[in-house]
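Sharing a structure here in structure tokens format.
The complex is shown incomplete by one protein chain, all other protein chains being positioned as in the whole.
Presenting subunit A:
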Amino acid sequence: MRAIASEARKLLSVRLWWILLIILVAYVGFTAALLAGLFGALGDQLASSPGAPQLPVETLPPIVYSTATAVGYVFPLILGALAVTSEFRYQTLTPTFLAQPRRGVVLAAKGLVLALAGAVFGIAGLAASVGLGAPLLALTGNATGLDDPDTWLLLARAVLAMALWALIGVGLGTLIPNQVGSIVVVLAFTQFVEPILRFGASIWDWTAEVGKFLPGAASDALVGSSIFTSSGTGTTAVQSLEWWQGGLVLLGYGAIVTVAGLATTWRRDVT
């Protein structure tokens, strides 16, 4: 309990969390508005030209709303990683372990607090994507889906996904305590490596079978919608896990990196 209170104070007493939160809201809001406006207006034209790929009307709201996770998941990931790497960088592991010598307890408390923070990031991101997306969809004569309970289930799963991403961040930071190294890995993987892998994997059936286990794909499966999965229409039908499988796969990634970090850097001498 004490360790949790301490970790919460740590997170809230430096500016990082709200700086990241503001960027998240702005970025997600912009993307959601763009998609809602573009596809909302384009919908009529696509429908009137028979050859064009069709976007079923009912998938538009989920695509717009899930930008909160589709483009926003990197923010809780970075927040989680920095929560750990900053302890190494500023040597605050010393007072931390002096106050709580049981290091596993510290990491567990950190994971819990960051998962909560990730959920808050999820709610904020959804407030931006729904808050801007829904009025724009309505304005362009589309359904907002807000009267559909499925939409609300999707929003709830998006919050869960963001919490899991923050957990993965904590594990990653533990495994790669170097702050710059950790950030570079996060950005390189999320912005280049995984998109390329996912695209490449979607070419053949058997690679798609593997590709659906990539963290980003699992996250999209958990949420149930994403601009990335939806844009893959045409070639191979993109395989996707069930939502709960996606959640378990994400949790699995979090567990693997955390346990690996716990067994290596977290146990080391603090000098």
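FYI, a contact is a pair of C-beta atoms (placed from the backbone, for glycine too) under 8 Å apart; a residue touches a chain by one contact, two chains touch by 3 or more; residues count from 1.
Just so we're on the same page, contacts and distances are computed from a predicted model.
Remark: of the listed names "DNA ligase (ATP)", "Glutamyl-tRNA(Gln) amidotransferase subunit A", "Fe-S oxidoreductase" or "ABC transporter ATP-binding protein", the one matching the undisplayed chain in UniProt is "ABC transporter ATP-binding protein". The residue from A:96, A:129 or A:142 that touches the chain not shown here is A:96.
Within the set A:38, A:203, A:256 or A:270, the residue that contacts the chain not displayed is A:270.
In the full complex, subunit A touches the hidden chain at residues 2-3, 5-6, 9-10, 13-16, 86, 90-102, 269-271.
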